[in-house]
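Omission of a single protein chain aside, the complex is shown with its protein chains in their original locations.
Labels A, B and C are assigned to the chains in the order they are written; within every chain, residues are numbered from 1.
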Amino acid sequence: MPEPGLDMADRTNDFAFKIGTVNGTGSASANGLIMQAIFRMGIPCTGKNVFPSNIQGLPTWYEVRVSGDGYSARTPEFDLIVAMNPATYERDIADVRPGGYLLHDSSWPMAKEFLRDDINFLGVPLGEMCVREFKGARVRILMKNIAYAGALAALLSMDLDVIRRMIREKFAAKPKLIGSNYKAIELGYDYAMEHFDCPLPIRLETMDATSDHVLMDGNTAAALGCVFAGATVGAWYPITPSTSLMDGFQRFCERFRKDPETGERNFFIAQAEDELAAAGVVVGAGWAGARAFTPTSGPGISLMSEFIGLAYYAEVPSVFVDVQRVGPSTGMPTRTQQGDIAAVAYASHGDTKHIALFPANPEESFHMAVEAFDLAERFQTPVFLVQDLDIGMNDWMIPKLTWDDNFAPDRGKVLGADELERIKKFYRYMDVDGDGIPYRSLPGVHPKGAYFTRGSGHTSRGTYTEDADEYTEVMDRLRKKIDSAASEVPSPAIEMREGAGMALVTIGSCDGAVREAADILESQGVPVDYMRVRGFPFDPLVREFLDAHELNFVVEQNRDAQLKRLLVTETEVDPARIHSVLDYGGFPLSAAFVAGEVNERLGLTPDDRKLRPAAERPEGAVA
Amino acid sequence: MPEPGLDMADRTNDFAFKIGTVNGTGSASANGLIMQAIFRMGIPCTGKNVFPSNIQGLPTWYEVRVSGDGYSARTPEFDLIVAMNPATYERDIADVRPGGYLLHDSSWPMAKEFLRDDINFLGVPLGEMCVREFKGARVRILMKNIAYAGALAALLSMDLDVIRRMIREKFAAKPKLIGSNYKAIELGYDYAMEHFDCPLPIRLETMDATSDHVLMDGNTAAALGCVFAGATVGAWYPITPSTSLMDGFQRFCERFRKDPETGERNFFIAQAEDELAAAGVVVGAGWAGARAFTPTSGPGISLMSEFIGLAYYAEVPSVFVDVQRVGPSTGMPTRTQQGDIAAVAYASHGDTKHIALFPANPEESFHMAVEAFDLAERFQTPVFLVQDLDIGMNDWMIPKLTWDDNFAPDRGKVLGADELERIKKFYRYMDVDGDGIPYRSLPGVHPKGAYFTRGSGHTSRGTYTEDADEYTEVMDRLRKKIDSAASEVPSPAIEMREGAGMALVTIGSCDGAVREAADILESQGVPVDYMRVRGFPFDPLVREFLDAHELNFVVEQNRDAQLKRLLVTETEVDPARIHSVLDYGGFPLSAAFVAGEVNERLGLTPDDRKLRPAAERPEGAVA
Amino acid sequence: MTYIPKPAVRHPGLGANELGLHMRDYEGTISTLCAGCGHDSVTAAVIQAFYELSIPPHRIAKMSGIGCSAKTPAYFVEQAHGFNGVHGRMPALATGANAANRDLYYIGISGDGDSLSIGLGQFCHAIRRNVNMLYVLENNGVYGLTKGQFSASADIGSRSKRGVPNKSEPIDPVALALTLGATFVARGFSGDKQQLIPLLKAGLMHKGFAFIDVISPCVTFNDHVGSTKSYLYTRHHGHELVPVDFVPIRSEISAPSNNGGRTSITMHDGSMVRFRKVPEDYDPTDRLSAYEHYRSLQNRGEVVTGLLYLDPSGEDMHDDNATTSTPLSEMSHEDLCPGSEQMDALMEEFR
Partner (left out) sequence: MTYIPKPAVRHPGLGANELGLHMRDYEGTISTLCAGCGHDSVTAAVIQAFYELSIPPHRIAKMSGIGCSAKTPAYFVEQAHGFNGVHGRMPALATGANAANRDLYYIGISGDGDSLSIGLGQFCHAIRRNVNMLYVLENNGVYGLTKGQFSASADIGSRSKRGVPNKSEPIDPVALALTLGATFVARGFSGDKQQLIPLLKAGLMHKGFAFIDVISPCVTFNDHVGSTKSYLYTRHHGHELVPVDFVPIRSEISAPSNNGGRTSITMHDGSMVRFRKVPEDYDPTDRLSAYEHYRSLQNRGEVVTGLLYLDPSGEDMHDDNATTSTPLSEMSHEDLCPGSEQMDALMEEFR
């Protein structure tokens, strides 16, 4: 029996572990069980899937960070690794931090060359036990997963009652599965209790910090947003990591939007033949008066660009959700990145500019999804909800979503039959109110509302033109219209700190890591202000904030500093004030990396720093 | 008979006129005849087509500027208008500058309300004469065109011998048409001589300024560039204004690349089913070792963006010609703009950046087309030749193109069978030379050269990866590779003037107007330096130039200051030094507009200026 | 704005329809197509079909892509909403619009470039999806608007002139629609309004995807490969004999009004097309025999016209989806939003 606790201080409710398995072996359930149990113990936690772009047989990991302080960013340092995949033993063992633990299946001996003496090996004969206790290959594979969950329960001091209750809930419809799951949990639990000094210094202790929260991924949240916003038409072409958004929309619609008696559905989902068609369906539906959206990822944005330009120029409300993955081209479909910021802002040829919203977590995914439809209809234009794989597909702890029944959707300037009847003549693209936003009519409502929508040159009256002045009039109004959205999109999230001389600026899912980095920097005697951009075109506050700081570190997850590029061109801030901190290897950002980069730019040597040195940066971290 | 010369000083070899007709009536021949005759008289001239996006029955104009000084920009001031289209009488009459001339068909009376007494009306009974002299509707319509050319010959003092020679050349294959054309010329000529005080003060006088020149449009020139560069595969989907480029390529290939005996062709043209396919054909052909290209326009760029990203990431040489038209969306297909600069620079989702070349005239179209293939193969990446409708479809006077038979194409780092045989192992994406450019192999050459090309994550060895470091290594090399092209693309054209305190910066077809504007400004006591950007990524000289001037006016033809945006983000010059002068109504830029805008920004009142006031700006000109 | 006078598509002889509307109420803006263009004849037929069916103009949605053909929705029923989208992507726009509002009459007008090249995928999938619309393909074998390149159906109208053997087949939209399971497949000829108008009316009344391929000659670029008189030939051979921008004014081609089963019609370029109407006793409800009939006559060089196939079952994409009968675009927010109670309950499931 190894000596648990080797070089490890007490780390109650503050540690990270991951579970390495093979995809297709059903480990997601066990991992979810573990994560949920911690959450139900009232302890803040986040879970991240690291999975391959195939269906079965390749390595996959589930990373859990437990943080009583509520930090949610990924940390690339693991105190414990459950290594269930022999193919990745070497890598997993190398990834355990000195003094940490490796839990593995000791049914077969571990190869000598992998052993490290600065970590603790916790061998549990999972395979052996499951072969002994269960029958059939399929059940044995599945129960082995549950068994490691049991071992973890003992090692980390999870509440067994919580776990049992979860199993009961889960298999309520198939009660005879409950017994075998109980059994498997106990197998692992008992073995660990017997053979190791449980719990480990990394351990859980019940708190009350999650009772107002839920565990949810951003695609589910955004899907809910679409349902609550009243979206009725969803069109899509499957693409990782956006697929689960439409799955969610479908699921919620089947539940909330189907007449229980007639089976009639208040929604229409089109699995289109490709992304061009999906965009077309959305534009067609938006034109005809439905709230319509399509979820996609980078390659889809490229393919949709022609239609996006049409929707911009013909002024058709439409919502595009870009769940970003690693580009360019097919890139790494199961890894996260923020590489489409620039592509989305000016998508399509010619002069265009688009409203975009950048949620930082599933809570914002929900609210911004709702807002996207309002903005699309108010401004009669494509609106982009830009999230990423990390937000979209990972488990986040967020405050329970609530809904205000007084919410009334902003359908924008749509003329009804009565209004059309009253007015003398309807001109689709006339700036009647002087705010750049024209009035719109829907097909079928009234003969006076009829006009000919087109992506070719048109006048403010909606007629065809090749005349310079007539064309320019509409284009200038369009610029004014979109620019005026700057103060209507979500304003930046700003946090000022006492004595801060410089600032961290970021976007989207970098939020957690960058705010945590600000805490680290402050603890190192370097207080920094913080701004997270939440919408495009940029709120005037963005420029003000940048101007107020001599030094702005713009932290983002792409190679080419796309947010910085946008900030410089759109706010015309002096580029000399802006420094980039970039990480784009496909993993969610870590606070240590951000703090390390800032320190390095500030010329602090590693000795000056109080926390982790730069060497502990996540894979692929580059300045 | 009106009084020619009303308020008109002598303007020998320095004036502009246009001919308004109906499209489909065959006026292009007559207009070409006129233009060519002036050119053959040795006088510098340029011709611009203003045509509608349909086939028959709508107004169309041909604008000719005659400039002994060699200015080639469009001027929106017309000294004479040939108004052959009653539907546009009103507009045409309004467009004549005070003191100028309107030539019209007086077979039918001109409506009273159109008359202006500050211009000269020159009525020629063209219809009547042609009905009298010719038989058949078709011949009458065609001959009426030739007849107005005859009248112009008299009024402007064209050399009739030149015209007759041209007619003989033109109809060499069908000599019996020569007589009727002679006749038609004479009808117009004689009538004008008899009824007007010929020649007018705007008149031609033989010079010797064109003997080393040709008249050519940029699509023809670029097509020639493709042929001479050794392009063998052309793929396209028809789109105005790029169509004539492939027409030209086909024509030249039929002539130069077909075995006269066997009929075998050294080229392959694929009229693809759409732009996505055209791009795919080019990428496939580039991968297999051919020099391949596709001509398109804005909507095509949008549709091609997915493939462009693939070619960038998989490093496949490919040439894209974007003949820009007015966007966004379908926009105005027969009008010119520079609206795709931004779209092209970073086309496709994810982090990308592309080499782009910006010719200013057909001469550069030719040379840059050749260079595009060299750069594409040297850097193994998509290269964009970005011109516009004005360059592509209008008649420009350029120096005769010459060809250096010592030219050897730069095929880049391609390993042959012998080299592959010798090396130990071939790794497709390895930075062997430290210059960011890997070695390439072609399919079919040698088993050792085989590798699996993909747009998904790959290592420097060419294998699949989802690993952060391996992915990042390739992405960082790609950035380095493309950035290193900055000093290989054509360097900016720079002209410094004595005592200049500020600068005009521009791109592409704005060249003529901006250089002429510099002359105007100098004549007004405001000397300015001049820079025209010719390639992207920007040569280091670009930044130097911008930094050397407190005030840089960036002149371009789009609404959103796309060149300025690129300059600011890529050079990180302080945006405060840069001011935009924008014109985007679809007409080629005029010098008066540019000079006027600059004056206005400098706070000069109209009285301070020596030349034309701002009111004479072209339609659609906006700051 | 047009210079060349167009034949006015007015029929003063006809009175008001059931809605009290006249033919002119179904007209649009003046056509800017070439004089004699087949598409203008189709427009006239469409006007008459809507008029005869007494469809309220504003309940019509006119959808199109880009091309000469795609312009035509501007030329009929001015009081209908129109959407002239992007090239080849009309089917997606129509699908979306129909998804949002199932109660309108959808008519899509397309060209052979629009439908068979850039838009082929969308065309096929609209068939598969069985969108409730009338889809009219104005088929001229060329890309009219970009000046006469051959389209994927280039052979249409010139079967007799096929020269090179073993060249790949043109894409035949009728055979394709039959193969893909379209629920209404017909072919018409722009010059035969007598046949076309009833087909259009039937297509408009059909529930599901109604496809009509209309042979609609392009008077301007009606050339054949290899013809030395062709526009392309003229353009590609140095010395011009005719100015390249000259478009002679021609009148539309029309078929004798009471022709029987078979008619030979001379096209603008002198070629002859043999049209053959489906026989009186033809049964359009058997898909496989429709295909056989169509193909065997085609192999004999005849262009079959008429209603070729009809699936009378009357279901469309909304039936497949079980969409509610109220148009989705007209549902109130209350009907759509689950509300706070449901939200609160749902949240418990995410713990």
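By our rule, contacts are C-beta pairs under 8 Å (C-beta built on N, C-alpha and C of every residue); 3 or more make two chains touch, one makes a residue touch a chain.
Just so it is clear, the model here is predicted, and its values are computed rather than measured.
Asks: Decide which residue listed in A:Asp92, A:Glu273, A:Glu306 or A:Asp390 touches the omitted chain of the complex.
Replies: Here the residue in touch with the unshown chain is A:Glu273.
Asks: Please pick, from B:Ala235, B:Ile437 or B:Ala468, the residue that touches the omitted chain in the full complex.
Replies: Touching the chain that is not displayed is residue B:Ala235.
Asks: Among B:Ala288, B:Ala548 or B:Ala576, which one is in touch with the chain left out?
Replies: Once the missing chain is taken into account, the touching residue is B:Ala288.
Asks: Check the options B:Thr206, B:Thr453 or B:Gln524 and report the residue that touches the missing chain.
Replies: B:Thr453
Asks: Pick out the residues on chain C that sit against the missing chain.
Replies: 117-121, 124-125, 127-130, 152, 164-172, 175-176, 179-181, 183, 238, 288, 291-292, 295-296, 299, 311, 313, 315, 317, 319-320, 349
Asks: So that we can see where the missing chain sits, which residues of chain A does it touch?
Replies: These residues touch the chain not displayed: 22-30, 52-59, 85-87, 137-138, 141-142, 145, 170-174, 177, 237-240, 243, 247, 250-251, 254, 271, 273-275, 299, 329-330.
Asks: Kindly note down the residues of chain B that lie in touch with the hidden chain.
Replies: Those residues of chain B that touch the unshown chain are 36, 39-40, 213-216, 220, 224, 227-230, 232-233, 235, 252, 256-257, 259, 263-270, 272-274, 276-290, 292, 306-307, 310, 400-405, 407-409, 441-456, 464.
By our rule, only the chains that are shown with their structure count from here on.
Asks: With chain centres set to the mean of the C-alpha atoms, which chain is at the far end from chain C?
Replies: The most remote chain is A.
Asks: Report, in whole Å, the distance between the mean C-alpha point of chain A and the mean C-alpha point of chain B.
Replies: 45
Asks: Nearest whole angstrom, what separates the Cα centre of chain B from the Cα centre of chain C?
Replies: 36
Asks: Considering chain A alone, which of its residues make contact with at least two other chains?
Replies: 306, 310, 454-456
Asks: Which residue numbers or ranges of chain C touch two or more of the other chains?
Replies: 86
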